[in-house]
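Written out below as structure tokens is the structure these notes cover.
Left out: one protein chain. Kept in place: all the others.
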Amino acid sequence: MALPDITLQLAGESGEGVISGGDILTSGAGRAGYWALTFRTYPAEIKGGPCMFQVRIGAERIKSIGNQTDLLICFNQEGFELQHATVGDEGIVIADAESCKVSEEFAGRSFEVAFSQIAEEVSGSRRGKNMVVVGTVCGLLDIDTAEIEQLILQRYAHKGDVGEANIASLKAGEKNARENLPNVCNVDKPGPAERERILLSGNQAIVAGALHAGLNYFAGYPITPASDILESLAARISRFGGVAIQTEDEISAMASVLGAGYAGAKAMTATSGPGLSLMSELIGLGGTAEIPSVIIDAMRAGPSTGMPTKTEQSDLNQAAYGSHGEAPRVVIAPTTVDDCLQCAVDAFNIAETYQTPVILLSDQSLSHRLETVDRPDLSRIEVEDRLTVADPGSQNGSPASAFPRYKLEPSGISPMPIPGTPGAYVSTGIEHDEQGHPSYTAEVHQAMQDKRFKKLDPLAANARVTTTGPEKATIGILGWGSTEGAAVEAAEILTAQGVSAATFYPRVLAPLPVERIKAWAAGMDAIVVPEVNYTGQFARMVRADCEIPLIQFNQITGHPFTARQIADFITANVKTAAGAAV
Amino acid sequence: MALPDITLQLAGESGEGVISGGDILTSGAGRAGYWALTFRTYPAEIKGGPCMFQVRIGAERIKSIGNQTDLLICFNQEGFELQHATVGDEGIVIADAESCKVSEEFAGRSFEVAFSQIAEEVSGSRRGKNMVVVGTVCGLLDIDTAEIEQLILQRYAHKGDVGEANIASLKAGEKNARENLPNVCNVDKPGPAERERILLSGNQAIVAGALHAGLNYFAGYPITPASDILESLAARISRFGGVAIQTEDEISAMASVLGAGYAGAKAMTATSGPGLSLMSELIGLGGTAEIPSVIIDAMRAGPSTGMPTKTEQSDLNQAAYGSHGEAPRVVIAPTTVDDCLQCAVDAFNIAETYQTPVILLSDQSLSHRLETVDRPDLSRIEVEDRLTVADPGSQNGSPASAFPRYKLEPSGISPMPIPGTPGAYVSTGIEHDEQGHPSYTAEVHQAMQDKRFKKLDPLAANARVTTTGPEKATIGILGWGSTEGAAVEAAEILTAQGVSAATFYPRVLAPLPVERIKAWAAGMDAIVVPEVNYTGQFARMVRADCEIPLIQFNQITGHPFTARQIADFITANVKTAAGAAV
Amino acid sequence: MPETIQRDAKDFKSDLKPIWCPGCGDYGVLAATYRAFAELGLDPDNTVIVSGIGCSGRFPGFVNSYGYHSVHGRALPTAMGVKMANPDLEVIAVGGDGDGFAIGGGHFPHAARRNVDITYVVMDNQIYGLTKGQVSPTSLHDQKSPSSPFGNTEYPLNTMATAIAADASFVARGASFRAKELTELIKAGIQNKGFSFIDAYSPCTSFNNTTQIWKDGVKYLPEDHDSTDRAAAFARALEDPLTLGVYYENARPSMVDQHDALKKAAEPQTVDGLLDGYALNIKAAA
Partner (left out) sequence: MPETIQRDAKDFKSDLKPIWCPGCGDYGVLAATYRAFAELGLDPDNTVIVSGIGCSGRFPGFVNSYGYHSVHGRALPTAMGVKMANPDLEVIAVGGDGDGFAIGGGHFPHAARRNVDITYVVMDNQIYGLTKGQVSPTSLHDQKSPSSPFGNTEYPLNTMATAIAADASFVARGASFRAKELTELIKAGIQNKGFSFIDAYSPCTSFNNTTQIWKDGVKYLPEDHDSTDRAAAFARALEDPLTLGVYYENARPSMVDQHDALKKAAEPQTVDGLLDGYALNIKAAA
């Protein structure tokens, strides 16, 4: 019987082409019409060390990393040792004949292929081992290799015969699999694609979204897993007329982003937790001086230096509350790769419209996973610009350098003059009156805090939310960020078990959409909040403001949730009002 | 009729001796057996500008700044203009005859005294104006000036005749008041003192407490209102064998404090909001590497640079959550000046016992208010030290530099070797195993986060709480920090009005004493949380963890609450279950 | 190019009265700045003054131009952001010795290395004025202050040497009480395409009143000083610190120039073009 989708892992040593093999396989499967979503682990060493590439592919859109490994391909013994525990009860293991012995428990569902040897035979070099692996997978799953051959030719165009050698290995792997491993595993064939699709990572999607929104100033400091945003922009932003600068640290990056935003640019930085912490003071300045800015935080596992290559959703507190005093800012979290693109645009639109810092919380798993998504129609993704000053003279006519930059408008949003045009004023983080002049009276402070916080209210009411399932359900899953796919699948699993379940994923987390959460929650018998963190940061925010009972599901393995983990937690732990375990 | 206490204000121009006059008056009243508590405002200018000194004195311990001014002394017209609105319905105004005209509304309760002229007559210089003012107050309130004369002689010992001249002015002011303003206002005479008393500020009390706890390394960067902690320690820590260092910024200060703590010192830094924000990343390191440290945050009004000379309780979020990932730390808040001393000792005891950063949240009003308090008996304030290693060999005996520093003990607290003694290990903010070696497995991460968080549990259960009022009451006031005095007085006001009221002030805010709050809350019909901040940071923490309904009272005037403000808020806004407004 | 409007120093005065103490050197730096701006014919709407926190940090409020009062120590990276976002703006960064060399000191060498096109004027009073008189990185060894009651244990930072080591493209020292010369330095700094650093002695009359000593002690670099000789400039910087003048100049491509070159060399692209790079030319299974 063919599976609706299949989760496969390539496990080996860094340097053996595990990752490049996985990349090409994913691309090839994508071009062959499959949907795909990847996940990988990184070695602790700078170079070398064990690594693993996982891809789940199927005929329908893939929402999460997959509950277990259906097909494990081991490049070496260590790969087997480290990964075999993830293999499902009916999962298949294919091991390198030369270097890997599979244990007894896989008897009957493990096979050997002499990857290196095959490569050597057909190409004269053992280097093609990973292509034999890719070919093996194509043979097993009946994926046409034509597209992959193209990719190989492109990738190795400047490397002499390497392309041809790799293609030979690929085909040899495929042939061997078709001949010697028939019907070992099967996956549903995809139907015709309804739309164009693209394959990219969360970080790549953020870059595309930011550029679409009009990004023209980027400053950042390298940090895993955000560095490739800096690198990608360094390579291409000049083609869009902007600049990308690698600063001496994150404080400098954020300070310069605010300077650029003040000067009228659409400015962004990208970092991970440690950098976000360092930006705390300046994020407070941005909120107080009301300067648009976008901060991408690709979360990694904390605390402190923590586990830089692992994923976690543990920066929400820092994003929402990090900064002394009470400095308003907006926090948003994308849930999928295509949502990264949309949220990047949203981030700029919100930053510009509300004149505020916007922190976009992605995470390591989302930053670096490759996902096939429908190609977004950019012409339909609207871009907004800030309210500037049409005729400052009419509003000003006042003494030198005293434009009422912080005018108390009912909306809380005051027109912002851009240096180079009339309307000179001083932007400041000192408490200030409408002209930006320092003022320490109770009235001014109250009025300005009101202005800065209340202007964000429309976001709570109007920002985007995705929800699945019925309005009245036994189980509601409330979450944020990259866990959505797993949560939606978990709801499907529960529904299939006869327990009605729904999901609710707001994009804007601060300000929290309190009324909308309450309205949705009213239809749920019990609400579970799954978070890849220790304390349940989002659950605590929701309890603080919505005053509804929640059940936290917290897990900090450094890996994303699987749907099964969420469903199992609910089945094991949640008793509904009726008293029965779900 | 004599008042139980009286709130008086001196209002004038910086440079006229308003502050020094107020200081001496407060000291003199203190020596005469009165209790006192002061409050002042600062000019916006670096030098010059209007300033105001307020002191409330009485026969019983003073808990808060006073609900209104009972006696306003104006050094000049601006002083009157800026402060007269604070004068109560029966309050008296005494104005400088030369420079100040009092408005009609004070007819019958305003008096003129020619402060400068009297000074000039008796001392040959108008400089003694402030001493005439002090003498006037002594005359009005029948305070013996003998002690004040002593203080003047001490203060001006090295300044030639200035002391004598000032005493002449003082006495002339007193005489004039006794002769020309008899029975204008009266305050209860204090009874005999039961214990020795001292008069000091919150910052001074923190310094004393820290030194008592064994502080031997201090590093800080100047910032209002914390600078005087650095200055005071620079002047005296060498007498205690320690060092105080002014670093190049707060990041350096905090890094060095952690270095010193690691090396075995009792180490502390002191800052205000902007500095605390900058320390975010390193506080996370302290929590992760489990290094004892104490951070004093003298909160000022935010956000950003905000209003540096004004008070606010708005850094709680930053203190509790500031740092990416999830890094445990302890947050404590003293409520009075003597409690500052006790809490400083507590902070070190907690830091040492639990091997964690401890953030002590004071605020501008507490930092700089002078308060008469019973002299603490230092011999009864216990000092605790960290768990070090008696015989590392027995636990170690293992390879080079692999002492199990992070051993998973049931208490979560592992013995900490001190450099210079056997037990070498590497302290790190990378996720690590028991030996401190980097480790990124799910099991290690989970175990170490459990260790770091759960070791703090005893604090929530056992840390100090103060509470007043009955166990069952109509109104419960739940708060933190320097608002306690006003809250307790507000409860007294409500009680006097026939509404039973109680207060609950925990010292340790993170970890939150959830069970104890819940137990106390169970006896209250309604719970009000007064905070000098905008969003209700503590209320939100309590709701997140205790899931009890709360009524927030938030005010951001830059000034401390008065008891009346809290009582009035409750009367106006709180309806109890019975439905009737309180 | 808009027509140049004749301007007067007082056109650059804002409606806010400085809150500095009587005699504070910052008044002199402010006056020199007004004059420099006027003489260069700067347009207030096209000029941005960026500062950090300190007495000197209040500077932008007193100038009729755009201003940006950042947090403590971040004037330089902020100014870089302003300039790189809109290279047409004239960007001046100002601040104190603490702001620029203590908390903000980490940004200085990088602004210099990048040669970002801004002029940075430090009002150097060898003290923290706003926080009431603690020693700063430029305070003298053994100097007494509230935070060094037994005398400063640290040795002062040599700002000229630091700037020359960082290869700033224009390095000069002036003084608030030498208004004409300071005006010229500020003008020269603004005219230099690249990072210009002007350390302006500016006495703090309240907490470190060096007015008289400085007035008595200042002198100028000799006529024959070769400001293009880096080693010679450094040697000068080790001599009498009260020597004023242009210590060092090293004209080279500015940060704006370099990024302009990148932009010019780049082929324009669209985001759709970018997405093409991720496209899957899907072949649906038959």
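The first chain written gets the first letter, and so on, giving A, B and C; residue counts start at 1 in each chain.
To be clear about the criterion, a residue touches a chain if its C-beta (ideal position, glycine included) is under 8 Å from a C-beta of that chain, and two chains touch if they have at least 3 such contacts.
Remember, it's a predicted structure, so these values are computed and weren't measured experimentally.
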In the full complex, displayed partners of the excluded chain: A, B, C
Residue among B:81, B:144 or B:384 that touches the chain left out of view: B:144
Selected residue (touches chain absent from view) among B:247, B:367, B:414 or B:449: B:247
Touching the absent chain when the full complex is considered, from B:96, B:228, B:281 or B:297: B:281
Among C:11, C:43 or C:154, residue touching the chain not depicted: C:154
Options C:92, C:123, C:172 or C:255, residue touching the unrepresented chain: C:255
Touch residues of chain B, complete complex, unshown partner: 27, 30-33, 144, 146-147, 189-193, 196-200, 204, 207-208, 211-212, 216-217, 219, 236, 238-241, 243, 245, 247-249, 251-253, 255-265, 267, 281-282, 284-285, 289, 372, 375-376, 378, 398-402, 417, 419-430, 437-438
Chain C, residues in touch with the chain not shown (by the definition above): 101-107, 109-110, 113-115, 137, 150, 153-158, 161-162, 164-167, 230-231, 234-235, 238, 252, 255, 258-259, 262, 265
Absent chain, residues of chain A that touch it: 44-49, 221-224, 227, 230-231, 234-235, 238, 246, 248-250, 274, 304-305
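Here, only the chains that are shown with their structure count from here on.
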Cα-centroid distance, chain A relative to chain B, in whole angstrom: 44
Multi-partner residues of chain C (each touching 2 or more other chains): 69, 71
Residues of chain A engaged with two or more neighbouring chains: 281, 284-285, 428-430, 438
